[in-house]
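Below you'll find the structure I mean.
Just one protein chain is left out here, and the rest sit where they should.
Now for chain A:
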Amino acid sequence: MSKPILSVNQVGKSFKDKRIIENISFDVHKGEIMAILGPNGAGKSTTIRNIMGIMYPDEGSVIFHNQAAGDIPRHTIGYLPEERGLYKKAKIIDLLLYFAELKDYPLKKARKRALEYLAKFGLEGKEKASIEELSKGMGQKVQFIASVIHEPELLILDEPFSGLDPVSQEVFKKEIKELAENGTSILLSSHQMNLVEELCDRLFMINKGKKVIHGVLDDVKKQYANFKCTIRGENDVKTLERISHVQRIEQEGEQFTIYLDAHIKPTSWLRQLPDSINIEELSLDRISLHEIFIDIATGKNALQEAGVQT
């Protein structure tokens, strides 16, 4: 794996007596997309704000590897905060050039990039418009451009998809992928698992300020996401419970979701299903990040039940 750009080591932060995050450690490598996932209030934004030097961690350290210790390389970081906003009366192009100037990025290049990005995001010809003339979605696009205008080495996006319509979400996803392919390291936070699942290389799932899962997406899926079998048909729960390797069953009318033990072989398991089961439809797939996430957020510890070591 390429060398890390950013290392977060055992960072902790409290407000008054309340522990917001503790013992948070991860790296972000060059050209990868690293996701911090977790429900609202899990500590994602606090972690990011500690990285950005907007807050200072009570313990632990944040190291930017291309920088002297203790310094935040503001000019090579792009940041899209969770709290979105722009100067409402300013013209779009003025605003983008101001943010580029704050990062010491050459203005001529910045203007060219700004116009290219505006065209790419469907805002062509709007550069002279003021922010207050734009819709919320358009405003978010301008903010995204502002965070990447100076070609940052490290791009930190706090909930980049919140408030976007599906079409804009796709545009952002595509752009984030492209940036990573071109060598930008990306750290993003989100509570929208389905979007992140398709996007990130590695993930760090956090709940109540503590690490829940950390690793490469595929490994996490292989390791943690057990299989589940969904059957639709008239059946008795008791019959289904008698099948081997079943952990628990959720019933919704005629639909049964059967959660299976770790490390089963799907084909062997399917073979041993009794003939008496009524099957209208059947599907077998892994538990998605989304479901793990829901379980965490609602307090059910599906991971423990699935025998996952955290």
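Brief remarks on what is shown
The rule is short, and it goes like this: contacts are C-beta pairs under 8 Å (C-beta built on N, C-alpha and C of every residue); 3 or more make two chains touch, one makes a residue touch a chain; residues count from 1.
Heads up, the rule we're going with is that contacts and distances are computed from a predicted model.
Per the UniProt record, the chain missing from the shown structure is "ABC transporter permease", taken from the list "ABC transporter permease", "Ubiquinone biosynthesis protein UbiU", "Response regulator" or "PTS system IIB component (Fru family)". When the missing chain is restored to the complex, the residue among A:His29, A:Lys44, A:Lys103 or A:Arg202 that touches it is A:Lys103. Interface note: of A:Arg84, A:Arg111, A:His191 or A:Lys208, the residue touching the hidden chain in the full complex is A:Arg84. The chain omitted from view is touched by exactly one of A:Leu6, A:Ala146 or A:Ile206, namely A:Ala146. Counting the whole complex, the residues of chain A in touch with the unshown chain are 52, 54, 74-75, 77, 79-81, 83-90, 94, 98-99, 101-103, 143, 146-147.
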